[in-house]
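Would you mind keeping the following structure in view while I ask a few things?
Chains shown are a subset, placed as in the full complex.
As written, the chain order gives the labels A, B, C and D, with residue 1 at the start of each chain.
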Amino acid sequence: MTDLPRTADLGFARLDPDRAARTGTPEVVYAAGKTPAETVACLAGLLDAGVPLAWATRVDEETAAAIRERWPAAHVDRGARVAWVGTPPEPVGSVLVLTAGTSDGGVAAEVAATLTASGVGWRRVDDVGVAGVHRVLAVAPDLAAADAVVVVAGMDGALPSVVAGLTDRLVVAVPTSVGYGAAFEGLAALLTMLTACAPGVLVVNIDNGFGAGVAAARIVRSAHRAAG
Amino acid sequence: MTDLPRTADLGFARLDPDRAARTGTPEVVYAAGKTPAETVACLAGLLDAGVPLAWATRVDEETAAAIRERWPAAHVDRGARVAWVGTPPEPVGSVLVLTAGTSDGGVAAEVAATLTASGVGWRRVDDVGVAGVHRVLAVAPDLAAADAVVVVAGMDGALPSVVAGLTDRLVVAVPTSVGYGAAFEGLAALLTMLTACAPGVLVVNIDNGFGAGVAAARIVRSAHRAAG
Amino acid sequence: MTDLPRTADLGFARLDPDRAARTGTPEVVYAAGKTPAETVACLAGLLDAGVPLAWATRVDEETAAAIRERWPAAHVDRGARVAWVGTPPEPVGSVLVLTAGTSDGGVAAEVAATLTASGVGWRRVDDVGVAGVHRVLAVAPDLAAADAVVVVAGMDGALPSVVAGLTDRLVVAVPTSVGYGAAFEGLAALLTMLTACAPGVLVVNIDNGFGAGVAAARIVRSAHRAAG
Amino acid sequence: MTDLPRTADLGFARLDPDRAARTGTPEVVYAAGKTPAETVACLAGLLDAGVPLAWATRVDEETAAAIRERWPAAHVDRGARVAWVGTPPEPVGSVLVLTAGTSDGGVAAEVAATLTASGVGWRRVDDVGVAGVHRVLAVAPDLAAADAVVVVAGMDGALPSVVAGLTDRLVVAVPTSVGYGAAFEGLAALLTMLTACAPGVLVVNIDNGFGAGVAAARIVRSAHRAAG
């Protein structure tokens, strides 16, 4: 097997600079388990290897500062805990991002930042939980205008079931760890979404706004590839 | 402590004939762990002790036949797996019983039979799951006419959250074991209902139509006591 | 669908000022996932929309201070972690609130504050756990005087089973996260209450004093509506 | 709210004939919890309401026979346990359906039947589990030709992680209940897929081939809508 993809070996990490070519999304640095210096080194390594947009998630304040020190023009989105160096592509398409409650906002911000970095457009409407189901019905025009829908919800996680029954767009459901007791850190919402009584719902890990964003970007790009 | 309630001792069982006086509901025979002969003996013991309506749940075909053989006029509700000997009181009040899907029908039947035996009126509307949320909105007049609402749902268990946001009646939520995989025999619906984003929802054990019916009867009787 | 309820859009939150009209309880601000400023903004938004009593739960010291700064006359109940702006309605009816142990007191305080804010009367008796079952028997007169009973218990969660066998009032059971080891943060008490051998017990989420209070208020109001 | 969608009320079921117009997929009859007669009645009700393709899943032998008796020209796919009455639309697009092992075949068949009924084309390649990772690498040309990928896997559920690192298509992961012991009826595969180290993976419930098929159809239709 002679033509394996390139690997950029930093010792503690082996970067995969061709990942964007293979998968449409570059290797993104998950900062949660790394020191600020390690995150910066990974971003630098990716830029050195020619990645146009080097990008990290789960960036805390200290890491954000380290990134800004190295690249003063870096973009930092504190609500989303996302940072990048470089310029995202012009956005195509549109993803509708809904949250059930205001506490789900941080995860929704990660979805939105991921879409922006991926070159995909989005519109966000917050706090449309099913306890006031008229709020869900009110987003019908937004559903019709979207290429795909991302629904972020904690507690009972019931919103994706209702949304998927109102639209023919794919619904990407993100359970959040919002809630207490029998919410079991997002488990209740996760199980609800996996057993949604309406088909057309697909699920990511608890609080995984990044994964939802990448998936939605794949859908939009798939549409644009077909359209192109 | 001299004035303890009476106990009717059958050897294998100690009946509690004063339970209706204390709690509003007589001791009800749970037939699932008993032979047909044992269930019949318990019913007979309760009748001997003066209980006006002797009543069993989780009655299978064989037990139903044994009851009918002993008391040809006994009432048997096969869908609800409930049987009784005697005449229920005239119904007062009204409970609305909703199901999310047709597979929840057996549990809803147990709710309804329990209400009838308890002397409480009911109205049942089936298959109003949130995948077609307009079906939920259509029951608004029924909600306004009810003293309390019992919602029976499996899979994602999302219906009580939506209903509780539409009414000021208490919502008794019954998770069912309908579903597969991550429904985990009703666990998903149970957790959803316990974490319902709308307050006003109370929960019973999975598939516990009897418990939901007794609870709803207590609420209706409470209202009538106040009104009386 | 033209006549949807109003929504007050704060950007990060979409308030539902007509919720009290629909459900008997206004939208209540869950402060746990919000900054003090966000909680204050939500309360202000609800007041602006004409809600007579704007109300928040899970209020920490910092949020309580922010509320007091904005509305010096605001009511703050530190034990219950509840705060409100405005005057609760005159109380009607009576709910008996029992705790199994002194450690369950914080959750019972949230139940009581919720009832007060809902315009429902209550009486509280603490520390009547089943390890000294005579303490339970001693509350029989209180049970007879109540419209409904809320039982708050951690550890083995056995108290609701005993209480429900002594009264015909509905028993709202609140498992608490009190206990260690196999109490599994309230899971043991939750399962006990869901499988209570006495019918007439309904269950809310672990530590959910607010939910228990709203449910009990719905029962009392139901009685008074019938009586009215 | 005057313009709610139509409901066809069969008493035990309330059909939703406009669901295809809203969501792209008609209401599909889940036969698992129904008698053969009930399933037939639901299919007939949908056809009466003008649905062009009436369709059921989890169809056992007895139900299949009842369908064939009523509609001799009905299509029955025994491997997929799917049956329909009417003619599916001409297929557009192409979904690649992969299985990790031969035991995952039944679930993959349900995916494929769902796609056919939805008017979407597919290609299926079986038994490409990661224990011989060269088998995965060999499907690279199939990945490039697909609009989306569905990966069906039990046991360790590792296949979606590998596939998502090789393609820019969305990967819909279906955990199956294949395996024993710590596979816990599909739980191990479900958790693996939810925590896939490669982004671009979305997950459905265990053994839920129908849900995966509907989701993949939404993606393909989204692409064709964009392209159209």
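Keep this in mind: a residue touches a chain if its C-beta (ideal position, glycine included) is under 8 Å from a C-beta of that chain, and two chains touch if they have at least 3 such contacts.
Just so we're clear, the structure is a prediction, and the values are computed from it rather than from any experiment.
Engineer: How many copies of this one chain make up the entire complex, given that 4 are placed?
Structural biologist: All together, the file's complex is an assembly of 8 copies.
Definition applied: only the chains that are shown with their structure count from here on.
Engineer: Once you find the CA centre of subunit B and the CA centre of subunit D, what distance in Å lies between them?
Structural biologist: That gives a centre separation of 36 Å.
Engineer: If I count partner chains per residue in subunit C, which residues reach a count of at least 2?
Structural biologist: Those would be 1, 4, 19, 190, 205-206.
Engineer: Which bits of subunit B are touching subunit C when the two form their complex?
Structural biologist: 19, 22-25, 28, 93, 147-148, 164-170, 172, 190, 194-195, 198-206, 210-211, 214-215, 218-219, 221-227
Engineer: Across the complex, what residues on subunit C touch subunit A?
Structural biologist: 1, 4-5, 7, 11-14, 16, 19, 27, 30, 32-34, 38, 175, 177, 185-186, 190, 205-208
Engineer: With touch defined as at the start, can you tell me which subunit A residues reach subunit C in the complex?
Structural biologist: 101-103, 105, 126-128, 131-132, 134-135, 137-138, 178, 180-183
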